[in-house]
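All protein chains but one are shown at their positions in the complex.
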Amino acid sequence: MIDWAVFAVAAIATLAGALGVVLSTHPVHAALMLVMTLFAVAVLFVAQNAHFLAAVQVIVYAGAIVVLFLFVIMLLGVDKSEDLAAERLKGQRPVAIVAGLCVLSAVLLLARSDWVSGARSTAGSLGDGTDNVQLLARSLFTRYLLAFEITSVLLVIAVVGAVVLVRRSGPMELDQ
Amino acid sequence: MLEAVWLIPALPLTGFLVLLVAGKRLGDPRAGFLATAMMGAAFLTAVIVFFGLMGREGEERVFTQTLFTWINSGSFHVDVAFLVDPLSITMALFVTGVGTLIHLYAVGYMHGDEKFPKFFVYLNLFAFSMLMLVMSNNFLLTFLGWEGVGACSYFLISFWFDRPTAASAGKKAFITNRIGDFGFMVAMFLIFGTVGTLDYVPALAALGNAPEYTASAIGLLLFLGAAGKSAQLPLYVWLPDAMEGPTPVSALIHAATMVTAGVFLMVRINPVLGAAPEVATFIAWVGVLTALFAATIACAQDDIKKVLAYSTISQLGYMFLAVGSGAYAAAIFHMVTHAFFKALLFLGAGSVIHGMHDEQDMKRMGGLRKWMPVTSATFIVGWLAIAGVPPFSGFWSKDDILLNAFDKSPALWAVGLLTALLTAYYMTRQVILVFYGPEKWKTAARPETPAEAHAEPEHEPVAAGAHSDGGSHDPAAAHGAHGDFKPHESPRIMTIPLVILAVLAALGGLLNLPFGGTPLEHWLEPVFGHNLRQVASSGGAKLVLATLAFVTAVLGGMVAATIYRRHRIAEEKVEPRILQRAWLVDELYQKTIAHPGRALSQWLASVFDAKVIDGAVNGVASLVRAGGSRLRVVQSGFVRSYALAVAVGAVAILAFALVRSL
Amino acid sequence: MGNDIPILTLLVLVPALGAGLVALLPKERDDVVARVGLGIALLVGLLSLILLFDFDTGDGGFQFVSAHPWIESFGISWKLGVDGISLFLVVLSGILFPLAIAGPQVHHDLKGYVAWMLLLEAGCIGVFLSLDLFLFFLFWEIVLVPMYFLIGGWGYERRVYATLKFFIYTMLGSALMLVGILALVFISQKATGNLTFDLVSLAEGQSVAENTARWLFLAFAASFAIKCPIFPVHTWLPDAHTEAPTGGSVILAGVLLKLGTYGFVRFGLYLFPTAVVDLAPVFLTLGVIGIIYGALVATMQKDLKRLVAYSSVAHLGFIVVGVFGLSKQGLQGGVLQMINHGISTGALFLLVGMVYERRHTRLIADLGGIQKSAPLFAAVFTVVMLSSIGLPGLNGFVGEFLILLGTFVTHRWWAVVGTIGVILAAIYLLWAYQRVFHGEPTGGNATFAEMTTRERVVMAPLVLLIVALGVYPKPMLDRITPAVDKLVSHVEAHSDFREPVVPSVGVDLPLAAAEEGH
Amino acid sequence: MKVPGAWYLALAAALFCIGAVGLLVRRNVLVMFMCVELMLNAVNLTFVTFARMLDDIGGQTAVFFVLVVAAAEVVVGLGIIVSIFRRRAGATADDISFLKG
Partner (left out) sequence: MPPLLTPDVEWGLLAPEIILIGGALVLLVAGTFLRRRDMGSAYALLTILVAGGSLVSTVGLWQDVTGIGANPRLAVADAVSIDGFSVFVTIVILVAVVIGALLADDYLRRERLTGVSYYVLMMLSASGGIFMAKANDLIVVFLGLEILSIALYVLAGYHRRRSQSQEAAIKYFVLGSFSSAFFLYGIALTYGATGSTNITEIGRFLQGTTLTTGVLLGGVALLLVGLGFKVAAVPFHMWTPDVYQGSPTPVAGFMAAAAKTAGFAALLRIFYAGFGTLRLDWQPMVWALAVLSLVVGSVLAVVQTDVKRMLAYSSISHAGYVLIGLQAATDKGIAASLFYLMAYTFMVLGSFAVVTMVGRVGDGRHSLDDYKGLARDRPGLAFAFTIFLLAQAGVPFTSGFLAKFGVIAAAVEAESYAIAVIAMVAAVIAAFFYLRVIVVMYMSGDADATEPAAAGAAGAEAAEGADAVAAGGVATATATAINTRVAIPLGAGVALALCLAFTIGAGLLPEPLLDFARHATLLKP
């Protein structure tokens, strides 16, 4: 019963946060709403015995990524409110909302009989949740070793890319 | 002797080739003499071959000489080969004979023309083609000659191409002939499809037994060809215009030889007509109606050559009447005599024109008898011959035809007789206008002052600009304006052929005198066999008919004399405008065929082809472009629109997945 | 037979490599370019003549076959061969190309012009010689490129429009053909287990169901019809012809259009006999419409070149009728007519080009009285024109007559209507001739220059051929006959078509025989 | 009693769609990025849920990689935004629409 309660609260928080991101006029508010969602999702992780991931979620997402967002918002001074009532692109909103609903209903309809039909435990059992970190590590260093290794490339790119992009350069010769 | 037959066409061909290469170097008049010599040699060869053929017995008188294979394709096989039989050799003889005379005449007539050598190039090429036409042993080679003479006719009619009328006339002749050729070609297809060969001897033998509808179809189609070439209704319209050509051309091609090719063809295919009697009747009627029709027009023409042109059409009508009546020998007989007297008349007319410094309007002539004695004398012989006055040749041949026509149907005969009346009438009119009466050329010089009370003011020309012959060819143009000159007799080189032709025109009847045993008919007999009409009438009836014909001719002449010599009736009353304008047939054709055809072509070219068909092509192209421009709008530059496209695409694919999962 | 030298391969490679060679020559040295280009073209001409003389007259099959595996995974090989049907087309190319290279004046970038011309020659000869469908398609398509550049680079005012239209239109046709070729190959593979693009084995195999064959044939026909061109897909032709430089027009009319009709004969009839027999009435009708329509539209053209272009539509209509008449005579006539049309229309375009060189106009209205200023020019034009009209004794007649004769036996009424074209041809050409050559020369026409020596040299072979082939076509017919007979027997063997038996000489058979045939 | 996976998954689907719609309707590029993060979180939740339902650690490991990718993406994305905003402060997604057609 407590599970249901946790789920309900977390789910509401998740959706509320998400809607908050979409609907808040101020980017800082949006970022905070995002944090709410991230926390709620972390709760849902915990509820499903993904303790390590929940921790990472909080630390990396809420701690690093959202902070980065806020940092950029502040840095660039774009913390102005956006007029949500205006929409330049005709039909964009209704179509977008319909499309979103369609995706949702399509996914739900596709899953109407059952969500999972796959083989169980191909990468190793979850166990009872107590050794989650070890299991995850084991999986990372065996089955997903290559993937794990090449994330390093990704990070290098991120670093190099950030440097390239943010590096000051000469005047915009061709800007109008 | 018979083996020399290939020389007959080869000699003019040689002349043609030599003149083509060296004509300019030979110049005036040597080029003309060379051409004449070639024709003369061909004539001699024809004579030799003729005797060679005479040396054989009746049915044996068929000889084929094959030179080489022309076209071979599967079962279709055509040789370049000559068929020597009485018909072809007769044709060859008179073509080369008359041809030689006209060549000779032309040397004088064309003297001084800057394109003198070229004229003889064409003339020799024509002679070659004509000889191929008559000597060929198969339909296709005849067709080669047929088209060859057509092309030469085209060249020669538009010889003075700087005159728009000449150029148009040449084109008209060629195209009208092509309509006939359509029939000829389809007939050949049909013959091949029916009997598998185009060689005369086997094909005609087989076609003689062909079912009537096949024979009728072939006969009609070939008659269409013949009608084009021989200027019969309704395809005669080119011949009057063809008078734009130099007069020797009119004499040779448009009177004596080429236009008779149609008659020759019909005679050649007599077995087919034998198997298709209704077609024969049809041909007879077309012939006799053409004869009458053309004769009526000839009554009101002022152009000296136009009269003769319509007269030619009329006389050709007689020949078809003969063919249709089964009187093939009579047709050939009249063809030969007609060649004599009509060539004579044309050359005489040419001489007159020459002497009158390119005046062709008879209403501005008169009294030339004194000035041009030889010409007038020979012309009068020709007049008597064509009018059907015995014992001149025309009487005999025409009588032969009318006799056969009467045997076939009195109605045909009656129309033929009426035509004979008109013939005598218009020829008498011509003779009187040209050679007798006041010398109108002295006073009629200035068109704006009508000299004679009875002379009509300027007639509208029948075909625009058809008036003067040889505007540029004669140095006599330097003589100056009308009225300052005296008509003169033509040089001897022109009068000699006139005299020879006059003799032939006078005595031509001897070829086939009814009481002389009809040698020509006898000679040609093997070609016709049972297809030849055997006149059932008694000798007395024949005599009555002949007398009637004679009386008619005299009557016609007298009427003309009454009007034009004695002026008992005003000329304008007997020259109604509609006749002057040839029953407005040209205009009718313009309105009903040429104009709609032109309009159709114009519509096809500028509307249908450009707008509809090409428009569709370009329309597809613009459609693609328009589609591109329309689609570009979607590519709006807004990243959110793009994302929406991705989302919508995802929805579509998911929807499909959903459908598949159901 | 000269199997020791691969003459067919040489015929393709010499001009192709020659084009490369010319491209490497220095741009400024026009004289060298002209000489080398002409030399190569003449060499190809010589090779084609050697081929002609070495050709075994009585053999209806493919000769001088040279086959080398090329793309084995697809069963594609470099397979060339020649038979009576293609022989003269190759020779025609060999003759026309030197004339098209040497004949007209090229005013700029001679090097490019010559190089493209030679490449075009390689492509055309390649099409005529290919016995492998893939190879055929390659050549078929590659031909577009040099022609595209020739029209676009050396053409007249609306050249860009014309050349794009030409390229796109013809490419559209080939697009469908490629699908057709592939479908044929794979369907045959399924039937025989043998993946091959070899024409002979595909044709002899006949492993395609009748209904499928019809679709495949239509795919091929789309391409051929556009190339011919058959009404109503002909509108690229007047534009391309009119805007192309003289040499381009000569080749376009002389050789390129023949690719379409040749395609019908070589690939249509050979690969899809049943479909051809079924659809013959359709194509006959289109051919006949082309004859009449082309002629009528030609009559009203104001541009001399455009007039000749539409006359091509009419003439090609005859060939189409001959091919789909399915009679031996018609087919032979068709093949013959391809050559004859190439010669006479090629010559006509050369002459029109000369007119343009002198007067800088192609409008009939601006011309007139030229016969007076340039009688020899007029004479040559007359001969060529009469050949085009189909005057017996000149080359144009023989083919036309055989076509109509043969078709009359198998498909009577089409032949009859087609014969009307004979009348119309005279109308438009003579009328044009009258307007251009007759009358008094006015303005610039009075000083219209007579033919130069170079022009005489160029026209002489064509005029000679016009006369020679009209008087004595037998040597050609003898070589065409076996191949055509073989083809017709092939069609008969694989379909219910039977060529009507024409009664032999003197035997009295009613016409019914012709009617039973169909 | 555990909440059935389907609930989680439906929630994740909803989250995903909210994120997607958010990206479509918001003009602020930063908020659009946040929406992408929402979508990625939805996927993460899905993975974790599947991992539980399949009793398979693989799903959780996948989330680990998604986190890394998300981090890298954000870094680069923010870098791009910074470089653009330097020239055009406060530009919205709709303002950057020079290239089109």
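Quick notes on this one:
Letters A, B, C and D mark the chains in the order given here, with residues in each chain numbered from 1 onward.
Convention: contacts are C-beta pairs under 8 Å (C-beta built on N, C-alpha and C of every residue); 3 or more make two chains touch, one makes a residue touch a chain.
Everything quoted here is computed from the prediction, not taken from an experiment.
Among the chains on display, the ones the left-out chain touches in the entire complex are A, B, C, D.
Set against the missing chain, the residues B:V21, B:L67, B:L543 or B:L631 yield one that touches it, B:L631.
For the options B:V21, B:I578, B:V607 or B:A657, the residue in contact with the chain missing from this view is B:A657. For subunit A, the residues touching the chain absent from view are 106-107, 109-123, 131, 134, 137-138, 141-147, 150-151, 153-154, 156-158, 160-161, 163-165, 167, 169-176. Residues touching the missing chain, restricted to subunit D, are 9, 16, 19-20, 23, 29, 32-33, 36, 39-40, 42-43, 46-47, 50, 53-54, 56, 58-59, 61-62, 65-66, 69, 72-73, 76-77, 79-81, 83-84, 87, 93, 96-101 (touch as defined at the top). The chain not shown here touches subunit B at positions 617-619, 621-622, 624-629, 631-632, 634-635, 637, 639, 641-643, 645-646, 648-650, 652-654, 656-658, 660-661.
In this section, only the chains that are shown with their structure count from here on.
The mean-CA centres of subunit A and subunit D are about 5 angstrom from one another, to the nearest whole unit. Subunit B and subunit D, compared by their mean Cα positions, are separated by 96 Å. Subunit A and subunit C have CA centres that are 69 Å apart.
Within subunit D, contacts with two or more other chains are made by residues 20, 24-25, 27, 94. For subunit C, residues touching at least two other chains: there are none.
Interface residues of subunit B facing subunit D in the complex, by the touch rule stated above, are 632, 635-640, 643-644, 647.
Against subunit B, in their complex, subunit A makes its touches with residues 88-89, 92, 95-96, 99-100, 102-103, 106-107, 109-110.
Touching subunit C in their complex are the following residues of subunit B: 68-76, 118, 140, 143-144, 146-148, 151, 154-155, 158, 161-164, 166-168, 170-171, 174-175, 178-179, 181-182, 185-186, 188-190, 192-197, 199, 202-203, 205-206, 209-211, 214, 597-598, 600-602, 604-606, 609, 613-614, 617, 621.
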